[in-house]
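Dropping a structure here in structure tokens format, bear with me for questions.
Here the complex is missing a single protein chain, while all its other protein chains stay put.
And then subunit A:
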Amino acid sequence: MIRTLIGVAAVAMLTACTTSSGDRPKSASAAPKRDPGKPYDRNPYPSTYRAYPGVPTLLTNVTILDGEGGRIDRGAVLFRDGKIVEIGQSIAAPEGASVIDGQGKYVTPGVIDVHSHLGDYPSPSVDAHSDGNEMTGPVTAEVWAEHSVWPQDPGFSRALTNGGVTTLQILPGSANLFGGRSVTLKNVYARTMQGMKFPGAPYGLKMACGENPKRVYGGKGRMPSTRMGNIAVDRGTWARAQDYKKRWDRYEKDGGEAPGRDIAMDTLRGVLAGEILVHNHCYRADEMAIVLDMAKEFGYKVGTFHHAVEAYKIADLLKASGTCAAVWADWWGFKMESYDAIEENLAILEREGACAMIHSDDSNGIQRLNQEIAKVRAAAKRAGYDIPEERAWKWAAITPAKALGIADVTGSLKPGKMADVVLWNGNPFSVYTRPEKVWIDGALLYDALDPKRRPVSDFELGQPGEGDVK
């Protein structure tokens, strides 16, 4: 099984790391043991994100959807020092806490979007800003989306203020089979990309199936120009990655002459080692099934299929493989492989017990992911499948947090987790509801009632409409 394979690989990595930390075995044997090799830096562009200060805050009298499927009506949430302290029916206000009566309002964990191009396809969308697809070769595992992210994208503010988005993954585009590394960000403006980078979040690898790679490269008269070409290039690349991994694993364990460094292969080695999560753009059911077999063949795990408009057709296969699907509610028909999209996609996945979530892939859609899950819920209900609000909210909270490998620190209102919290001015499944306040790590970063708590990116400073409601 894939899991086992990855597990073994992960253990091997761990061993390599321990050994390389200078903890030399005291061997009594005659043969002199060689020094282990020096591993390359896995985190050369580290996060410099720091939580902004907040005040202890108690939200009372609110409907709480905890993001993991739990619900408390007329309940309370307390957070302090950037962390959730407690949620419950009734919580005594600690001294000095800011107490907000949320009568008629909802509290949820911040929305997490697993698929965004904010920063790498920012607004204004001019050629000078078009940094999402390294469209010069079908295999560009060496590029990292974080090196394209423009932290002044005005879109981050809209996602925060209208969408309640607190965490988002920025992916390379889907022109390439191997598009490059993704980066997960806290939705907090900073002067640098590193200042937004989610501390400790694992990297992702963006891959793509289907129409885009074959169209882009077929159009340039080169491979791949077909779906079989897509898979052939994928397999050839994975075979090289296995070889690279073997050489580097051996070197890091036993030392000797360092193998040549290949930045693209570093990323694929990370995937094979289970350190980097695969986010695979893939629409059609039959193609997803092929990719799942390819992952078995080469010993990696597909974390999440993105867009996955036909995931509903193979919900059972996805469940069996433990692979998630990230989908839209109602996008359809814009290209051939999106022709069979249905609004019940996410609901059927949920019903089958597969891992599923909502995503935006869009600087407008990211402002309304709450409405998108409301659409799915309504469609499911009409189909005779009633999904409670608290369960549906997982699609924008704990499930994407799991897909991003950060569910231990965010994605739900559990004590000890980051206080990434949205107070909605009504029921977030209603079109008439907007975020009223958004906290990230306990810091109030949006307040609909206070124009000073409305972020304005450098780009919008001094422009018509600066600081306007958007």
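Everything that follows uses one rule, which is that contacts are C-beta pairs under 8 Å (C-beta built on N, C-alpha and C of every residue); 3 or more make two chains touch, one makes a residue touch a chain; residues count from 1.
Just so we're on the same page, contacts and distances are computed from a predicted model.
S.K.: With one chain of the assembly withheld, which option in "Membrane bound protein complex subunit mbxN", "1,2-phenylacetyl-CoA epoxidase subunit B", "Amidohydrolase family protein" or "ABC-type quaternary amine transporter" matches that chain's UniProt protein name?
M.R.: The correct option from "Membrane bound protein complex subunit mbxN", "1,2-phenylacetyl-CoA epoxidase subunit B", "Amidohydrolase family protein" or "ABC-type quaternary amine transporter" is "Amidohydrolase family protein", the UniProt name of the unshown chain.
S.K.: Can you tell me which of A:Gly67, A:Pro154 or A:Gly204 touches the chain that was removed from the display?
M.R.: Going through A:Gly67, A:Pro154 or A:Gly204 one by one, A:Pro154 is the residue touching the chain not shown.
S.K.: Just to verify: which one of A:Met207, A:Ile314 or A:Val422 makes contact with the chain not shown?
M.R.: Here the residue in touch with the unshown chain is A:Ile314.
S.K.: Touch as defined at the start, partner being the missing chain; which of A:Arg227, A:Lys245, A:His307 or A:Arg377 qualifies?
M.R.: The single option touching the absent chain is A:Arg377.
S.K.: In the full complex, which of A:Thr60, A:Ser123, A:Thr267 or A:Thr304 touches the chain missing from this view?
M.R.: A:Ser123
S.K.: May I ask you to list the residues on subunit A that touch the chain which is not drawn?
M.R.: Counting only subunit A, the missing chain is touched by 123-126, 154-155, 158, 162, 211, 312-316, 330-336, 339-344, 348, 351-352, 363-364, 367-368, 371, 374-375, 377-379, 381-383, 425-426, 429-434, 448-449, 451, 459-460, 463-465, 468-470.
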